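FYI, not all chains are in this one, though none of them got moved.
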Amino acid sequence: MTRLIEYADASPEVRAVYDDIKAARGVADVNNFWKALAVHPPTLARTWESLRRVMAPGALDPLVKEMLYLAASAAAGCAYCVASHTAAARAKGMTEEMHGELLAILGMAAETNRLAEALRVPVDPAFE
Amino acid sequence: MTRLIEYADASPEVRAVYDDIKAARGVADVNNFWKALAVHPPTLARTWESLRRVMAPGALDPLVKEMLYLAASAAAGCAYCVASHTAAARAKGMTEEMHGELLAILGMAAETNRLAEALRVPVDPAFE
Amino acid sequence: MTRLIEYADASPEVRAVYDDIKAARGVADVNNFWKALAVHPPTLARTWESLRRVMAPGALDPLVKEMLYLAASAAAGCAYCVASHTAAARAKGMTEEMHGELLAILGMAAETNRLAEALRVPVDPAFE
Amino acid sequence: MTRLIEYADASPEVRAVYDDIKAARGVADVNNFWKALAVHPPTLARTWESLRRVMAPGALDPLVKEMLYLAASAAAGCAYCVASHTAAARAKGMTEEMHGELLAILGMAAETNRLAEALRVPVDPAFE
């Protein structure tokens, strides 16, 4: 069973990260991902710090960022990540129709990725 | 060496698909992917037909669709696909800054996907 | 540059494996895969021994075995393996039409694999 | 929890696909994969249409096609797909012995794929 470190049992170092996540996201508790990562406090702190910077407002809007995260996670086959980022994308405004189109793209990309590799297609000079 | 079927050497069945791709995209020639896929005309025709439907205008705008395709292809590690969809996303308006943010998300997703799997994190009830 | 050990430069231990591969396959020289693997003679010997046993005649015919090897290698995205097992399958009788159908299955499997994972589909009781 | 759309709750568009799958396969109900995919009716319809064409009788016999699908799905690590295509291959005549040989090939392919990539083996000129 994966060990999950709850706030009540966490060290001050871990609690500080949990507090920061909760404040940044406006949530009452952190997700299991963070509770599992807390077994190694430096990795917990570094990962949260990186994630916050990567997902901060920028040239891409927050919903697009979240859908890109979901697409990459689904392509990597991570079940936990698909569950968490599907929920996050919905919270940021992804409709059923948008989700359906994202799924369709994921499927087509998988198919054409596989075919391109199975045929060992040389890169077009125009792409370079 | 991957066999690429040029228009001049293609059967009428294959030429019809090439013509359709060229018309839909307003290009003078099709990419190597299609020329390689033409070794099996039914797969060429079916793949193009599916791709056109998936990438048609919908709830997501064309640039977002293209970036999702790129994210999924990069997460799957397909070099040809990364080259072709990076070019396509640029043609649809992806700036250097947007590309940089997409890369950052790809990297973070890879890291957190791996950590979630290596820790076998149980899915939060709230995601269900 | 990957170091490839040619027969002339090989130790007696490595030459014995090369001789065995050449005799079993009726070829004048071994493929680069074996020349690269020869950097670690125990792995060279063990891998060849395993491969010979796995690919020996059995309940499945040799062409089907080779196509299964190709399908698994393509799904894993190994470019060298796709090249070598496509050549091997052709040598054992895979026609253009059979190759085309195998490619179509590879593409569809990639698409439905991805969709099943992105939707986290629960296994049907009937499959158990 | 993945949302599964049962026949009784499905739109006429979705029911038409379910009816087509049930008739083509001679089954009383569709698998969970289709019930999950029904959240996006265009993807449901397109995927079924493609799958039917890809798996139709051709140069390869139906059992070989199903085993190739299983090999590709197992190489991609899709648990649902392994379960469904193992069941389908058995229904088409895959014996325990054939399954065992398929498993052995999957394992060997995984090992040699990994070694070829870890050694970055250059493609033999003879394969081109």
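Things to note:
Going by the order they are written in, the chains are A, B, C and D; count residues from 1 in each one.
Here, contacts are C-beta pairs under 8 Å (C-beta built on N, C-alpha and C of every residue); 3 or more make two chains touch, one makes a residue touch a chain.
Note that the coordinates shown come from a computational prediction; the quantities given were computed from them, not determined experimentally.
Sequence-identical chains make up the whole complex; the displayed set comprises 4, and the total in this structure is 6 copies.
Basically, only the chains that are shown with their structure count from here on.
Its C-alpha atoms superposed on chain C, chain A is turned by 180 degrees; the angle is given in steps of 5. Under half of the residue numbers found at the chain B and chain C interface occur in both copies, marking it as a different-residue contact. Here the CA centre of chain C is 20 Å from the CA centre of chain D. Among the residues of chain B, those touching two or more other chains are numbered 39, 42-43, 46-47, 50, 54, 76, 78, 128. The part of chain B that touches chain D in the complex is made up of residues 1, 42, 46, 50, 53-54, 128. The residues of chain D lying in touch with chain C in their complex are 2, 4, 31-33, 36-37, 39, 43, 47, 50-51, 54-55, 58-60, 64-65, 67-69, 71-76, 78-81, 83-84, 86-87, 95, 97-98, 100-102, 104-113, 115-117, 119-124, 126-128. On the chain B side of its complex with chain C, the touching residues are 39-40, 42-43, 46-47, 76-78.
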